[in-house]
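For this depiction, one protein chain was excluded, whereas all remaining protein chains were kept in their positions.
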Amino acid sequence: MNEHVNPVYLEDKLDEIRADGHLSYRSKSLPTWCPGCGYFSMQEGLTIALNRLGIAKENAVVVSGIGCASRFPFFVDTYGFHTLHGRTMPVATGIKIANDALSVVAIGGDGDAFAIGGGHIPHAARRNVDITYMVFDNGIYGLTKGQTSPTTAQGFKSKTTPYENLDMPLHPLMMLLSYRASWIGQAYAGRPHHLAEMMTQAIAHKGFSYLHILSPCVTFDKTDRTYGKLNMQVHDLSEDHDTSDLIAAMQQASAAEIPALGVYYVEDRPTLSEEMDEISRRARNAPPIAE
Amino acid sequence: MEQPRVGTDIQFAICGSAGDGTIAAGDIMKRAAALMGFKVIAFDIYPPEIRGFGKCISRIRISDAQTYSLKRHSDVLISLNDAHAIPHVGEVRDFGAVLFEDNSIAELPEGGHISAHIRAAQVPYGFGIREISEKATGLARSRNIAALGYAAGLFNMPPGIFHQIIAEKFAKKPRAVTEDNTRAFDAGVEAAARVFKLDDVSVGRPLSAASGADAVMMTGNGAIARGFLEAGIQAYFGYPITPASSIMERMAAALPREGGRFLQTEDEISAIAATLGAGYAGARAATATSGPGLALMTEMMGLGVMAEVPFVVAVSQRGGPSTGLPTKTEQSDLNLAVYGGSGDAQRIVLAPTNVEGCYRCAGMAFEIAETYQTPVVLLVDLYLSNRFETVIPPRKNIFAPKPRKTPKMGKGEEYQRFRLTESGVSPRSIPGEAGLTHTVTGLEHDEIGHPSDRLHNEMNAKRHHKLLPATHFPGLTTQKRFGDSGKVDVGLLGWGSTFGEILETLYTAQGQDIRVAVMKVVMLSPLPVDEIAAFMDDCTHVLVPELNFEGQFANMISGATGRPVTRLTQTTGAPMLVDDILAELHRLIDSPAPPPTSSHRTAEGVRA
Partner (left out) sequence: MASPLHHVIIGSGSAGFGAAVTLRKGDPDCRISMMTMDSLPFYNRYDLPQIFQGRSDWRDMLAVPPTFFDENRITLRRHNRVVEVDGVARRIRLAHQETVGFDTLLVCSGGRAYVPENLTDKLPLMHGMGSYEAVMRLYRDLPQGGHAIFIGGDMIGIDLMLMLVKTGYSVTLITTPQTLWPHEVSDEKRGKILAALADKGVTVVDSARPVGIDAGSDQGAARVVTLEDGTEINGDVVVPACGLVASVEFMLRAGVDIERGLLVNPELGTSNEAIWAAGDVCQIWNDEDKVYQFCHGWKNVRIMGELAAGNMQGTHRDFDVRVEDRIDLDEAGNIVSTFWEH
């Protein structure tokens, strides 16, 4: 039954990769992540996505907070802003508002996004600011060497939960769905081609897109969110899922312990910049407001 | 040297309950006076409550010559609500006028009527304010305007100018509102024509050659907003907070018209974060807040210093610490504005001393921020934010941005965002500029911008030294000396709104055969140390009056120059009184040597 498979030669493959062009989005700096970290596939995914979308390097701005994931901007050759812990959303908003021509990608980990930065996400989402937010969720504080995060599973033992974590973890997809982010999807670091495709769609979306990326922390989580476990559990959203149906998206998001991968929800509505242009139009047509 | 004042110098105080139209009446009065060609300084105090309770008082000083603060004694008090106005009767000078309702419809307890509190030397004008309004309009609602008309009639101010201002003020309302208020005003004028004027308050013809039409009545906050707009601000992000909100409200109304972008953010952290983001992306961006908001913003301020991002933060101080006194003035956020945050994070802090200064500093703030690639704090306080002054803006916009220069790279040259240069200022590219991509960070970094602690000392020095020339920024008054030249008995060093009272103190003291000089310091960081030290060399005593408990500016001056100063501090929530500064000045002159002492109104001997 086995068909004949043509051999793949390394040099041919490298030529193919170089010709593709996405490598030019990499910076000279080598990533500082631990070997085997899921974040490597994200670096690859983003460079592929930017390349596919034909976004010039100087027109891309990668904004990050603080954490392992937030080191990201240093490893790509675009404009980058490594900001403060939890503040990617407002900084990215300010950059986008200042220049609509820029493609702004915000990147953070689960702690940066949902612990310290959790207050900003609903507002970025509801305003539909035209940026992409990619949260690399490994359920751990890796940079500070292994404390629990808001998405850490119950029962997990860490340096800050030596007697097990009893807190219920947050459900980022349900949160973003209730905030009505206008594009919501999930990907997995262990499926890099799918990840690159999802990143491409997220960046291409007009409006606030949220991509949740499941990733293991190979250093500090040997038990819970491992490649082995995730590989067993991840599955695709059913093909007949209606991405315009918010309630269906919520049902899908809450159906399994590890929700399915794919696009949950897409909505076309005016972006913050479009709203602001509309306000400007109204302001110009209205009599001046006295001081 | 300022000549002794002649002609008109009248201060009106209009006091009532929120909802009486007190502030509106004051507003009409100040605008009318400005249109007449007078210099106007005005300050409104209103309660935090929205409506119904709480005292409002509007004080308006109108004069021929520029003045620098309100007077301690008002010439005229108009009471729209006796319960609130009674405590203010004492501020009316001898032979000044008190205007009040003598036909109340509410039962008053003994002493509940203002007539029980007017001193014999003051002149009472009791009249039926409500009755005048009701007769003219059928409603009591125009009581404030009727009282204003009575005052205008009594002090012989031209009704036509008031009609014009009333029409402008109510232009948005149905026409009947303008008509009713005009009728109520005229009825007030007519009522005043029947009374016998006994006070010695008189409003003359303005001496000022500048026509009233060129003068613009602005609050400090309005001036900041205007400066921002003339400087071509492109993005404003803010979160409401007293007493800075009016800057935000002005931006919300005016910025979209100019094609700029305005966003009310979810908190102060996001306000400054978005401002920093926009500044990083090359826009002229600003936010405004008060002390509690600035406390939240300090981390982002540090990032702005570290990542060398230009943006502007206007801060209007109120009483603190914590939520403090939201509707009272204070100058206690100096330390926070200058030093707030982690690490050595020197930034530029400008503290204008009057409304025109607010306008100029706000107009130049972006250029300064861009020149030195750093956040600029514009530090004012509630008293300056809310007080009105007449400003005559230049006819030509002098704050418009100059075209940006993209850094030029030699062939094969690697772009270094944080290159160590002689001036400390590095070539800055912004997103969208090809060949100059880079990442900035709050981590200490090398010249390229990559995280590294190798050059920490050099980078600290660069961030520090690049700011020093700002003390001589072209076209900006960073400090200025007034009064006697050469050696003086007492020199007063002042900053912010208190400088108005300091200047008034100078003019009073000069009539008393004392050698005195004053210096205002507008740039609080970096501090123009050389000029301050030279000024102090000339002074036997140096007195530093300011509205905070510790003497934060005095500490700064003392620390920067290594010389003793005398503190005069006060935290009553009110501006400092000229009389109090004068008294301290006399105490110093009478004391033999210049000891480093402190004087605090509410807690004597706390400091030595």
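Per-chain numbering from 1; labels A and B assigned in written order.
Definition applied: a residue touches a chain if its C-beta (ideal position, glycine included) is under 8 Å from a C-beta of that chain, and two chains touch if they have at least 3 such contacts.
Computed from a predicted structure; not experimentally measured.
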Among shown chains, those touching the left-out chain: B
Of B:Gly126, B:Pro407 or B:Pro469, the one touching the omitted chain in the full complex: B:Gly126
Residue in contact with the excluded chain [from B:His113, B:Lys169 or B:Arg567]: B:His113
Absent chain, residues of chain B that touch it: 94-95, 101-110, 112-113, 115-116, 118-121, 123-126, 196, 198
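The rule is simple: only the chains that are shown with their structure count from here on.
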Length of the line joining the C-alpha centres of chain A and chain B, rounded to whole Å: 45
Chain A-facing residues of chain B, complex: 168-169, 171-172, 218-219, 222, 225, 234-235, 237, 250, 253-254, 256-257, 259-263, 265-267, 269-271, 273-283, 285, 299-300, 303, 307, 431-443, 450-451
Chain A - residues contacting chain B, complex: 27, 29, 56-59, 61-63, 73-74, 77-84, 87, 89-99, 101-102, 119-120, 123, 127, 272-273, 276, 279-280, 282-284, 288-291
